[in-house]
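One chain of protein is taken out of this complex; the other chains stay put.
Up next is chain A:
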Amino acid sequence: MSGTFVGMPAFPEAAREAVGNETLRGNLRHATHTIRAKREKAVTEVADWAELREAGKRIKDHTLRHLDRYLQQLEDSVTAAGGIVHWAADAAEANEIVTQLVKMTGESEVVKVKSMATQEIGLNEALEAEGIRAYETDLAELIVQLGKDRPSHILVPAIHRNRGEIRDIFTREMSEWGRPAPEGLTDTPAELAEAARLHLREKFLRAKVGISGANFMVAETGTLVVVESEGNGRMCLTLPETLISVVGIEKIVPTWRDLEVFLQTLPRSSTAERMNPYTSTWTGTTDGDGPSTFHLVLLDNGRTDTLADEVGRQALRCIRCSACLNVCPVYERAGGHAYGSVYPGPIGAILSPQLRGTQSEIDASLPYASSLCGACYEVCPVAIDIPEVLVHLRERVVQGGEVTREGNKVVLRPAKGHAAERAAMRAARWAFTHPAALRTGQRAASRTRRFHPRTLPGPGKAWSGSRDLPPVPAEPFRDWWQRTRGGKGGAE
């Protein structure tokens, strides 16, 4: 995945820093609570929500279970419609393909529709290294790009910024990238949006190459779908001569009719609207309307490895609506950056360690970035059981075991840093199967209770750093039971 987040500390450290940032927490709390309430209302408006959710889940599951067939069908139909299909096994290959395609046009700048896939592979940085400038055109992405920042939310990447910060970024940075911010720019959202409109319009009107992702790809027809609000998507998809779309292989649906499910559930789950302002669909190229050349880059980059995990596979159903972020008590306090990936929140906690493996410190810590409260599962429009996958991944982190990496089966060793946890569990198992030893140990603990420390020493220190050690009772339960028979046989 992207180099952007390399060197990230593990989730607990990153989160500790974020939790101390009051502006960030205030912005996040306001945003997530607003959208949470609106989503609830938008969902209740549709009486058959449960049935739509089930249908979405089943469509995606079926597609994933026969992905090889649907990928080939998609390739055939896109090609038949005049598009050119490329396959990229990993981020480096995808970046190489896109870079070459842009170079072939002779252009040195491109306009981009907001896309999770291109962020995931670090496309902008790869293009920059080859002398090609990529302009993000979604307002929030523009704020992130101008602020030399990282996105912190799937749908509202600049959710951590308030209007004052945005004004300062525009005033300071816009002139570096093109048309400067107007004199005397205030911090009202309407004025900031107008500044972005003027800044970006000159780029749209001269752009020869557009780069996008896609929300859905229809295998049957070869149709790609982009769902957006601002019109920057439409600009990038229709004004340039060449369009390059980089899309994860899991974004397929089998038929045109399947869109009827997702075009109902996606807007309501993400922006809490009946329908987003603009949806664009295109099938290959159309004479005289839109780009005359269309390239589709199908991206694996860890998706087939995720597919190989029968429990974790369901993460690939994700339609990137971000409803799980907005209800998550952990995300609300820690913020998106703490997850060390372009995919933050609950979905990021299960997607990143599967796409990237659990070998790095941050990825091994992500399955623990949750209280397992289950709110994410409740709101998910394709019913991904995020808590189930989290627990499954925790087991993998602690126990190791067989996984697929880059298409090959490998046996993972237990992750570093969990030795104490494993030792404690082993000790507990031994003690519980040796009653005499357990009794002796419990009595000893009770007798020495006055001398127990408030925090654990050694490797247990991290655990007790955010928890109080439970007090040891004056008498072990088993002794108390023997003495009193549960309060029936003798004195209290």
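Throughout what follows, a residue touches a chain if its C-beta (ideal position, glycine included) is under 8 Å from a C-beta of that chain, and two chains touch if they have at least 3 such contacts; residues count from 1.
Here is the rule we go by: contacts and distances are computed from a predicted model.
J.: Look at the options "Hydrogenase", "DNA helicase", "L-lactate dehydrogenase complex protein LldG" or "Simple sugar transport system permease protein" and return the one that UniProt uses as the protein name of the missing chain.
T.: Options "Hydrogenase", "DNA helicase", "L-lactate dehydrogenase complex protein LldG" or "Simple sugar transport system permease protein" considered; the missing chain's recorded name is "L-lactate dehydrogenase complex protein LldG".
J.: Identify the residue among A:Arg133, A:Arg201 or A:Arg333 that touches the chain left out of the display.
T.: Of these options, the touching residue for the absent chain is A:Arg201.
J.: Thinking of the whole complex, not just what is shown, which of A:Ala18, A:Ala31, A:Leu127 or A:Val247 touches the missing chain?
T.: That would be A:Ala31, which touches the missing chain.
J.: Looking at A:Asn21, A:Thr79 or A:Thr286, which makes contact with the chain not pictured?
T.: The single option touching the absent chain is A:Thr286.
J.: With the missing chain put back, one of A:Ala15, A:Val43 or A:Leu71 would touch it. Which one?
T.: A:Leu71
J.: Tell me, which residues in chain A touch the chain that this view leaves out?
T.: Chain A touches the missing chain through residues 27, 30-31, 34-35, 46-48, 51-52, 54-55, 58-59, 61-62, 65-68, 71-72, 81, 87-89, 93, 137-140, 143, 156, 158, 162-163, 166, 189-190, 192-193, 196-197, 200-201, 204-205, 218, 221, 223, 229-232, 234-235, 237-239, 249, 254-261, 263-264, 271, 273-283, 286, 288-290, 298, 300, 304-305, 307-308, 310, 404, 407.
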